[in-house]
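Complex shown without one protein chain; remaining protein chains in place.
Up next, chain A:
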Amino acid sequence: MTEEHRHGERRHADRRHPEDGGRIYILPGWVRIWHWCNALLILTLIATGISLHFAGGKAPLIEFSLAVRIHNVAGLLLVVLYIFFVVANAVTGNWWQFVPRPPGILERCLKQTRFYLWGVFKGETEPYPVTREENFNTLQAITYWFMIYLVMPVLVGSGLIFMFPQFAPGEMFGLDGLLPVAVLHYASACIVLAFLIAHVYLCTFGKKISSTFKTMITGWHEH
């Protein structure tokens, strides 16, 4: 192990000692408000999106024209909210939370993965507890970066073109030009849904099952 790696390990080991003995304030109000608005919009868009894509089947879905209207309004609100989040992240410096800090990124990822796949069953504690400087462990940071800066722009951008199809290419490979837009929108939405399932589940990994959900409301993280 290099000196650099040892330093990284020590720095992260230091985080295990909370500065106020039980809880730290990690999430400012604007992040929490954004998070819950985002959650509400994403859930609405998933429900209406499924109703549109699988329309006409036997499943009890939202009526098509109603689903279109809700999806369009919620979609536009999500665009505004997404732009707000990206700008606010840049202005406040919060975007650093989504950038895993070297050194030892791979090593920390592996250690975190081992915890999820093995350690958690044995009752071990989180290898990299939350600090005010680093809200996320390395795996979380990478995943959130992927979702917010890669999947979300594709989802939001393709949704906008879907809403204003005059900007879609007229034709592609002999098929309607809206096809690649539709495929990207559908695939990115499914990735968001899969993420959402895992995201909600991983929120049960706090001190108590409800701890992380409380953190998202109060901003205080319990150790």
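Convention: a residue touches a chain if its C-beta (ideal position, glycine included) is under 8 Å from a C-beta of that chain, and two chains touch if they have at least 3 such contacts; residues count from 1.
The rule is short, and it goes like this: contacts and distances are computed from a predicted model.
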Which protein name, taken from UniProt, belongs to the chain you can't see among "FtsX-like permease family protein", "Cytochrome c3 family protein", "Acyl-CoA dehydrogenase family protein" or "Cation diffusion facilitator family transporter"? "Cytochrome c3 family protein"
Among A:Ala47, A:Leu179 or A:Met216, which residue is in contact with the omitted chain in the full complex? A:Leu179
Filtering A:Cys109, A:Ile148 or A:Leu193 for touch with the omitted chain leaves A:Leu193
Logged for chain A, residues touching the omitted partner chain are 52-57, 63-65, 68-69, 72, 116, 120-123, 165, 174-176, 178-179, 181-183, 186-187, 190-191, 193-194, 197-198, 201, 204
